[in-house]
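Removed: one protein chain of the complex. Kept in place: all other protein chains.
Take a look at chain A:
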Amino acid sequence: MRAEVLVIGAGPAGIAAATAAAENGCKVIVLDDNVTAGGQIWRGATVDSANTQDVAKQRAMERLQRSGAQVLNGRSVFSADASGTVQTLQETASGNVVEQFHFEKLVLATGARERFLPFPGWTLPGVFGAGGLQALVKGGYSVAGKKIVVAGTGPLLLAVATHLAEDGAVISSVLEQATLAQLAPFAASLWTHPAKLVQGARFRVKLWKTPYRAGCWVIEAIAGSGQTLASVRVTDGTRTWTEPCDLLACGYHLVPNTEIAAFLGCAFRESFVQVDSAQRTSLPNVFCAGEPAGIAGLEAALVQGEIAGLACAGRSHASLQRRSAAERAFGDRMEKAFALRAELRSLPRPDTIVCRCEDVPFARLQGHQGWTDAKLQTRCGMGPCQGRICGPAIEQLLGWRPVSIRQPLFPVPLQAFCFPDASENNTTELIKEKA
């Protein structure tokens, strides 16, 4: 299939980009890995008028539909080249569908994932990511009556705790590793973002009985009878205590999904894709919006997406630049407020699993010089997630940065990768996978 503007990711940034480009006359296709559009922050389709995010989502989705942009869900991008082709895999009940998409301009709106930091017991059933547990509840898992500790860092923790409480969970505490002193300037600066203040107030209403403990973190998850979670050990740096719980929702803010950008050869600024004021990357026909260009939240994603979409359509985006700069500044303040404390680097014991795909314990990584060495000797980072989970953890623990990104960017059946020209005529080819 052919698109003037191909958008990868149907979260807020991708939706805004697709809408702006399509409203200005471009033929737009949006590819998304999830079952439905909305990304993570807008995951789930239920509309709750008390929740401003859902109203915003509904408006954005309606406008996207009217714009004429085509959204294709359930597509994982496993191959891309900047000259104009992207390949996707769609897993269906009857087999795998490989599709090729051709583009003139590409918008990377690939969002972010949670950062996980290994600690003893983090592989036990009952331990989830914070956003992870929220996503699973939106997918139909019920936490009603369950006692849950929400821990880690970042503004997501309160949102997650609120959502879990609304589902009937008992949130025994919210543990934020950042200190109050670190958080205070950020909280005070929210006066410039009224929408975020309203959200914050709503969280407090739902969680008025739940202690929010700044400067505390989980050091161990402990199993009860059988191999499931029974309690967590918590510390504030001077004393430690045990909190019994059924589930732990623990995530350390976000890391950008930049694999496609890195593979294409886009220039980076530290961990993020380098963009200009039009959200254009170092490659002239590739744009990037939202978290991969800098973790700055929903409003930043929306304005950056709109800028990218307008730029793709050759329209002016000058009127959006002030808003964009303000949201970037918000992101910078957020990064300072939720900076990770050094103690989190010493949580793993020698036998704590770091790479969950290959069960590589922390002790086996020590003595290696970096990723290449460790991969060859231990298989760390070589499982199906391709280092997406252990990579950011190891960057914190050992300071190693990822060395290379190769295709397939996502695990695909061998047939899909070996016969890339299956869709010669821009049509789709069904490849039946042998069980």
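Note that in this section a residue touches a chain if its C-beta (ideal position, glycine included) is under 8 Å from a C-beta of that chain, and two chains touch if they have at least 3 such contacts; residues count from 1.
Rule of thumb we're sticking to: contacts and distances are computed from a predicted model.
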Identify the UniProt protein name of the omitted chain, choosing among "CotJC", "Na(+)/H(+) antiporter subunit B", "Sarcosine oxidase subunit alpha" or "4Fe-4S ferredoxin-type domain-containing protein". "Sarcosine oxidase subunit alpha"
Have a look at A:65, A:142 or A:321 and name the one touching the chain we're not showing. A:142
Which one touches the absent chain: A:192, A:227 or A:242? A:227
Touch with the missing chain holds, among A:65, A:83 or A:123, for A:123
Name, in rising order, the residues on chain A that touch the hidden chain in the full complex. 33-35, 40, 43, 74, 76, 91, 93, 113-114, 116, 123, 125-129, 131-137, 139-142, 227, 257, 356-359, 383-385, 388-389, 411, 433, 435
